[in-house]
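Can you read through this structure? Questions will come right after.
The other protein chains are all here in position, but one chain of the complex has been omitted.
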Amino acid sequence: MTGLYVLVHGAWHTGAEMEAVAGHLRGKGHVVLCPTIAGNNAGDDRNAIGLEQSIASIVDYIESKDLREVRLVGHSYGGMIISGVADRLTGRIKRLIYVNAFVPLNGQCLNDMVPPHYIGLFDAVAAGNNGAVMLPFEIWRESFINDADIELAKSSFAKLNPHPYKTFTDKIYLNRPLAELPVGKSYVNCRQDTALPHGLPWHPRLSERLGLFRLVECDGSHEMFFSNPVELADAINRAGRD
Amino acid sequence: MTGLYVLVHGAWHTGAEMEAVAGHLRGKGHVVLCPTIAGNNAGDDRNAIGLEQSIASIVDYIESKDLREVRLVGHSYGGMIISGVADRLTGRIKRLIYVNAFVPLNGQCLNDMVPPHYIGLFDAVAAGNNGAVMLPFEIWRESFINDADIELAKSSFAKLNPHPYKTFTDKIYLNRPLAELPVGKSYVNCRQDTALPHGLPWHPRLSERLGLFRLVECDGSHEMFFSNPVELADAINRAGRD
Partner (left out) sequence: MTGLYVLVHGAWHTGAEMEAVAGHLRGKGHVVLCPTIAGNNAGDDRNAIGLEQSIASIVDYIESKDLREVRLVGHSYGGMIISGVADRLTGRIKRLIYVNAFVPLNGQCLNDMVPPHYIGLFDAVAAGNNGAVMLPFEIWRESFINDADIELAKSSFAKLNPHPYKTFTDKIYLNRPLAELPVGKSYVNCRQDTALPHGLPWHPRLSERLGLFRLVECDGSHEMFFSNPVELADAINRAGRD
């Protein structure tokens, strides 16, 4: 069974960084699209764009292309986006697939789900950087892409873009809990993902908010879109099939 | 080293569904038997049969065949059965092998180890179904056999039989804690098993009741007897060897 996948990237990324995984999914016969969220495009004003505008950019993308039966995949921060999109466009979504992604409750912002030391770091960086946050390379290398060699750690870091911090602090509005949305739900857990600390893990802390969901796991870091796109595409395929 | 294995199935299953794994274990040189527990045979009265009768049916099976040095494997609900059998027939058992199976304390019933939402579901289904419980397909597909494609999810579901609910609510009697039985103990943990929620996991919550035990893990769902019999047979073999 082949289908339509929309891959929604995480913070500091664009759709371009999803293309390696997208290619492997296309190799399985699927149609795969990789939009860039408002706020992460080259010319976007990092200081002005907030969460609602970012969600709206993907809502518009799906509506303008009249996409239906969408398997909507969100990575990391992309979980905030697909949660909002599915809330607005429920009838167009076949299944939500979270890839170590945030699963918000109504009224939560992304920062409500991360540890205090990240918030302190982000606050300081954004204050000195016109509202945009970046990750220090050392955290990227050891905690985000711990399964890569140093060359890939550096080359992938060089592709990241400054992220609009307002999208981390704006609260999401959801009409109903995600568990109640009449769409399929899957959670892909990359098992060596240490981007969140073990006391505040992606799974099961956030995945269980989905109610009845399908768990798929694979070995790899938070950044398997770079470090192991073959395995990640396979996991997403198993998460997305009927 | 080859040995004698008796595989005891879970709720809704019969010995027939253990045959794929049994075949791979036989391929390693073992003798493997797959009895069906009283209550799960085609003509059994689902409203009449309770836990003690179910345990007794496997006790009788082992005694009537005069089996000795048995590696006794229980899957899921089958953990209740092998616990009772080992308590009655300790001298005939070489090792107990729990495959994401219930490990009861004396005086506990299966329902004492599952989350409240299952009990509510089971109560309602059994009340309207003459004492027999079934699983909704959606739970089967997403939580029990999350590692299968839709065809296998459907074909395996079609093989399930209504389960006598009394076996979930009858308390087990054990002469002594399982940890004190002078037999080997192993626990096979299938890592993507979400049949129980993460707050009430199979392992280590139930496995640690075995005292000194051997842990073996493999990747797969609660229903690897269907979805990956080769890997499960390999795991059981490693769990069962001296």
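Worth pointing out:
Order as written gives the chain letters A and B; numbering starts at 1 within each chain.
Quick note on the criterion: contacts are C-beta pairs under 8 Å (C-beta built on N, C-alpha and C of every residue); 3 or more make two chains touch, one makes a residue touch a chain.
The model shown is predicted, which means the values in this text are computed figures rather than measured ones.
The hidden chain makes contact, of the residues A:T2, A:N41, A:N130 or A:Q192, with A:Q192. Summary of contacts with the chain left out: across A:D45, A:E69 or A:E142, the touching residue is A:E142.
Residues of chain B that touch the chain left out of view are 1, 184, 203-204, 208, 212-217, 238, 241-242.
Residues 138-139, 141-143, 146-147, 149-150, 191-192, 194, 197-199, 219 of chain A touch the missing chain (whole complex, contact as defined above).
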